[in-house]
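Encoded as structure tokens, here's the structure I'll be asking about.
The complex is shown incomplete by one protein chain, all other protein chains being positioned as in the whole.
Residue numbering begins at 1 within each chain, and the chains themselves are lettered A, B and C in the order written.
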Amino acid sequence: MTEKPVIDAAKAAAMVKPGDVVHIGGFLGCGSPDSIIAELVKLGTNKLTLVCNDTAVLDEKNNRITGVAPLIKARAFNRVIVSHIGTNPETQRQMNEGETEVTLVPQGTLAERIRAAGAGLGGILTPTGVGTEVELGKQKIVVGDRIYLLEEALPGDVALIKAKKADKAGNLVFSKTARNFNPLMAMACKLVIVEVEELVEIGSIDPDMVHCPCIFVDYIVMSKAQGGKK
Amino acid sequence: MTEKPVIDAAKAAAMVKPGDVVHIGGFLGCGSPDSIIAELVKLGTNKLTLVCNDTAVLDEKNNRITGVAPLIKARAFNRVIVSHIGTNPETQRQMNEGETEVTLVPQGTLAERIRAAGAGLGGILTPTGVGTEVELGKQKIVVGDRIYLLEEALPGDVALIKAKKADKAGNLVFSKTARNFNPLMAMACKLVIVEVEELVEIGSIDPDMVHCPCIFVDYIVMSKAQGGKK
Amino acid sequence: MIEYKENKEIIAKRIAKIFKSGEVVNLGIGLPTLVANHVPHDVSIILQSENGLIGLGPAPAPGKEDKDLTNAGAAPVTILPGGAFFDSAMSFAIIRGGHVDYTVLGVLEVDQEGNLANYKIPGKMVPGMGGAMDLTTGSRVVIAATTHLEKNGSSKLKRRCSLPLTAAHEVNYVVTDVGFFEIAGGRFHLREYFAPYSIEWILEHTDADIVVDENCKEIKL
Partner (left out) sequence: MIEYKENKEIIAKRIAKIFKSGEVVNLGIGLPTLVANHVPHDVSIILQSENGLIGLGPAPAPGKEDKDLTNAGAAPVTILPGGAFFDSAMSFAIIRGGHVDYTVLGVLEVDQEGNLANYKIPGKMVPGMGGAMDLTTGSRVVIAATTHLEKNGSSKLKRRCSLPLTAAHEVNYVVTDVGFFEIAGGRFHLREYFAPYSIEWILEHTDADIVVDENCKEIKL
């Protein structure tokens, strides 16, 4: 099995180009690639489109800033596609003042749209959102006796994801609820960079226990965040 | 966590009623619930619809009969929805003589249709089958610059599946390529019966390493096949 | 004369009595989270958390928090023996696929048609729907948990929601701090009222059409 290049977070961040659609893993900051995010903030890359579960937590009074929140603050995105912005008042402000275009997508629909992109599907039919603003502009399709919305696949240019452990081939194992959108995003993007806490030899992960097969992964970054070890 | 009833294979087989749509795990017999299948053959239940990857191997000359092949031989099904029948000449005969209605579905489409049923999706848009007989009678939908077929969810009444190991709550771990359609079928059916080789205490499976969460499973059967151990 | 006093514990207590052992329940952030504290000891429900687990346990002891183990509100949690972790696609396959028996949500408004609004006040506050739209669409039973009145005294139960909907025609039960309502046929059906409130008080303080169930009874919680 071919080894994947191990690069530093700064080099990973430099691979993200203005205009890119960037999928970033994490759920309110749990399972986010924090080292790469920090370098991307430093670099000041902007005009990105964010695909993420949420815009994480920005609570400066309590010094609580998680996940993609520093990128929101740095105005890295002119478009944001997420399910939730309630814990980041800066996203709310940018939206209200017309600086950033925010599209809210139901969380399960977001997960399926990302998965569909990775799985080569054009989209999926979901009952979620029927009868709400979410249905606006979408095709409705009846299957059996139920109405569904056609929700299209949501591919990305770059996935920045976080795993607990990788082997040198890029097989990934996630930890607990830090898994969330990470393996789906690895499937859906052209370039996939994973930040890991632990890097092990090829053959040391049980092939029945791989959460994300190596073929989805392009580059590996060692996490500088707390708990990161080589 | 509530324990799931452990029943014998005969009782499991008796839960399958004429007219049921039955999803049966396995890929050419690898990962099939052989003990339950044997009891279902004994019981002589018929008029079933089979959803399975294939109709397994029926090679009586070489005494090689795997997976669902004994049920095909026993004429348990009047309808069969599979991707492949090439290794079971009896399916071919029943089809040619009009005894059994055989619907061939591309394997990836079959997997997604089963998953969609379990995931509450009405269906998925796949490029597979465009320009072939598979597209007949199906809606075509253009997304971006590509044509997709709308393939509808394929739910079942009963799933008969096979796992390597269950804990008493019904969390499942599969072994190697015996995983195949089993976890998908557990999601897609009203009644889910799993045949296992090994039953362990609740708490002895790492929650990061559960392939199929217990909430999908209704009953557990201990495998009588070779390698089965309590 | 009865004076209304907000009482979230009463709501949580009543909802906690609904579940049977083995049922799968998703509790929303805020008020619904309180429900977990009131489930009877002889009832073992399975809590699902949409960020990726079943078998949600209580909060960890101080110092025992795990950065990789949180609930959908980013609070540190634990997992019970027999629980399992999964990715977001599987989490919502469970939810949308009808494998969650009950979802309990907070609301901004809920109406007699079973509509629910809780994700957006246009021009003012837009937290987003998160998983709420999938949860209301997919769960077998949707329970709205809400104080009966706003701070200003107006009714949270409406004839028709005025805010953008989270769910259209999906709510089954509404449990407030004054009573238990079932939604059917475009009406709230009052099944229980909680002491010290009376049927009359409820009819007077609810801005919606209420049918008093023939078996409607007073409950002390």
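Worth a mention:
Methods note: a contact is a pair of C-beta atoms (placed from the backbone, for glycine too) under 8 Å apart; a residue touches a chain by one contact, two chains touch by 3 or more.
Everything quoted here is computed from the prediction, not taken from an experiment.
The chain that is not displayed touches the following shown chains in the complete assembly: A, B. Only one of the listed residues, B:Met1, B:Met15, B:Leu28 or B:Leu71, touches the absent chain: B:Leu28. Residue B:Ile85 is the one among B:Ile7, B:Val22, B:Ile36 or B:Ile85 that touches the chain not shown. For the chain missing from the display, the contacting residue among B:Ser35, B:Asn53, B:Thr100 or B:Asn171 is B:Asn53, taking the whole complex into account.
Touching the chain that is not shown, out of B:Thr45, B:Thr66, B:Thr100 or B:Asn171: B:Thr66 (per the contact rule at the top).
Remark: the residues of subunit A touching the chain excluded from display are 1-2, 115, 117-121, 167-169, 171, 187, 202-203, 207-208, 210, 213-216.
Although one chain is hidden here, its contacts on subunit B can still be listed: residues 27-31, 53-54, 57, 66, 82-87, 92, 95-96, 102, 104, 106-112, 114-115, 126-134, 164, 174-184, 211, 226-227.
Everything that follows uses one rule, which is that only the chains that are shown with their structure count from here on.
Compared with subunit B, the chain whose C-alpha mean position is the greatest distance off is C. With centres defined as mean CA coordinates, subunit C is found 36 Å away from subunit B.
Taking each chain's centre as the average of its CA atoms, subunit A and subunit C sit 29 Å apart.
Spacing of subunit A relative to subunit B, judged by their CA centroids, is 33 angstrom. Residue positions 119-121, 207-208 of subunit B each touch two or more of the other chains.
Counting partners per residue, subunit C has 53, 79, 85-86, 89, 92, 95-96, 137-138 as the residues that reach two or more other chains.
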